[in-house]
Each structure stands twice: as structure tokens, then as C-alpha cells.
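The complex appears here without one of its protein chains, the remainder shown in place.
Moving on, here comes chain A:
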Amino acid sequence: MKSLLNVKGLTTAFETENGKVISVDDVSFTLKYGETLALVGESGSGKSVTALSLMRLLGKRGKIERGDIQFDGASLQTVSEAQMQKLRGDELSMIFQEPMTALNPVFTIGHQLVEAIRLHVNIDKKEAKTLAQNMLDKVGIPNAARVMKQFPFSLSGGMRQRVMIAMALVCEPKLLIADEPTTALDVTVQAQIMRLMNQLCEEMGTAILLITHDLGVVAEMADRVIVMYAGQIVEETDVFTLFREPLHPYTQGLLASIPSMDFDDKELTAINGAIPANYQHLQGCRFANRCPLATEACRTSQPPLVEVVPGHKTRCFEWQQLQRGE
């Protein structure tokens, strides 16, 4: 099957007062039609910048240095800014962590939805209004007609996120990028939003690129997982394999550092230290300073991302030590 999204060697850098900072370093991955791919990592790992690079929303200081992004058979590199604006919200949509800052506080929900629809679909205002209201119904907002006339501040966090989902999915995009969509929400609301995203995207055949740091959310939603660390992909595999047999010490550390919901009194094993500040100038593996398996080779040369088992890539020289005995 052909893939919806094909990212090759994506490298994104930002100009800062202290010189150029490479936030995303040679990232390659594919996303199939209808698939849910999770991008996991801690703050500063480059997961959000990867998403923003796809949407080309990097701002003035950010720039895609190298790499190619193929979306639905066409290269996004060669697309003009005007065409890109057409694609955003139509073919590829994005929802953010904080729906309050993503919605305009001075316009009604209805106004913002209608505007979004009419940017992409050539229909009159009345039809757009009906469509908007139907969409609000679909995302489970009670009394959609009234909410259409309300302003964002009068809605709760969960309701605002539903509005964002309605806006993102109203044009039935092929790809939904969800950047920490449930992080700001309470767990019960989080569960509702996860269910909603999953259900709507299955109906529409929309693929999801799910960006999160929450491994619980990943375990619930994802088909496949990419783990990022310090701007690079360190591991990639399907969700079941990742949780059963991680082949990168960072992933393994992450999994050991979250309390499981099973009742087993296991001690938490923390990953010591923190991401090194100037990791881009490191010679060796970027995780070496926190890694229990690091050898001299790890400190002097950088391991490549290798498919060590079919469908399972890792960036580690010592991955065999992590393999479980069969």
C-alpha cells in the first residue's frame, strides 16, 4: 500500500542569538493512510518541531534545512505558500494542546467554524452554518445551535478541544496532526477526547500523527510509535513490540520510569541526568551520558538508526543486550 506521508532526512534549524540550533536532525518516517503514528519524546526532543515542519508553520527564525516531505503523492517542498494555505485545514489539519490559545477569543465559535469551512469549500454562508452545526453535533457538543453563538471563554477545556477537533476535521482531511491534544485535560475528559478522535478518524479514514509525552495515551491510541530523543529518532516500531521489547535504552528507561497500573509494587527506575545542553556538537551517541550500557564506542561515534528486526528500528550499538531471550 502506498503511504500517505513520506518524510526523508528532515532537518529543521532555528536561528537564535547563540547561533543556529538544529531541532530536528535527519528525521525520516512514513505514515500510511488511516494509520495512527505516535511521536513520543520529552520536551526539547524535537517532536513538535517535526509536526510544525510538516505544516510549514515554523515562523521567521525556523527553516527546513534539508529533507523531502511527500504528502499524498506530491512534494510539499515545491508547493507555494498560497497552495500550502489551501492544504492546511483541508488535506492536513492540526490540533494543539491548549485550545484556548488556538481559538480566537473575540469571535463566536460559529463564526470561526464557518470561516474555516468557507476557506476550503465553495458554499454559501447558510450552508456552511448548517455544516458547522452538524459537525459540532458530531463531536458530541450538546445544544450545538447555542454553542455556535458562544465565545470560546464560555466553554470548558474539554468542550473547546471538541470545537478544535470539529474545526480540524470538518473538511475530512487525510492527515490530522494532534500535538499533545489531551495534555491540558482531566483524565475523564481525556478519555472522551481520545475516543472521539479515534472514532471520527476511523470514519473518515484520516491518519493521525499523535504527538505526546504520555506513554499511556500512546498505548491506547497508536498503531506505530516513533521515539525521539535530542532531535533524532532513536526507535521506531509497532506499539505492541515497543511496550513488550524496547530495543533502545532510552525507551526502556522511559518505560521503567512510569508507574504501571497493575498492582505489582515494582520500584521506579529513573533515567539519571538530563538531555545534554549542546547535544548537537556531541561526537557520540546523544544518550550516552545517561545510558547504563554506554561503551567507549558510544561516546566517540554516533550509532545510526538501523532496522535490526523487520519493522523495528533502533539507534543503538548495544541493542542486542536489550533483546529478550527467546
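The working rule: contacts are C-beta pairs under 8 Å (C-beta built on N, C-alpha and C of every residue); 3 or more make two chains touch, one makes a residue touch a chain; residues count from 1.
Quick note on the criterion: contacts and distances are computed from a predicted model.
Novice: Under which of the names "NADH-quinone oxidoreductase subunit H", "Copper chaperone NosL", "Peptide ABC transporter substrate-binding protein" or "Nitrous oxidase accessory protein" is the non-displayed chain listed in UniProt?
Specialist: Hidden chain, UniProt protein name: "Peptide ABC transporter substrate-binding protein".
Novice: Thinking of the whole complex, not just what is shown, which of A:28, A:150, A:198 or A:302 touches the missing chain?
Specialist: Once the missing chain is taken into account, the touching residue is A:198.
Novice: Tell me which residue among A:57, A:121, A:145 or A:274 touches the hidden chain in the full complex.
Specialist: With A:57, A:121, A:145 or A:274 as choices, the missing chain is touched by A:274.
Novice: List the chain A residues touching the unshown chain?
Specialist: With respect to the unshown chain, the touching residues of chain A are 1, 32, 34-36, 42-43, 186-191, 194-195, 198, 202, 213-224, 238-240, 243, 253-263, 267-272, 274, 311.
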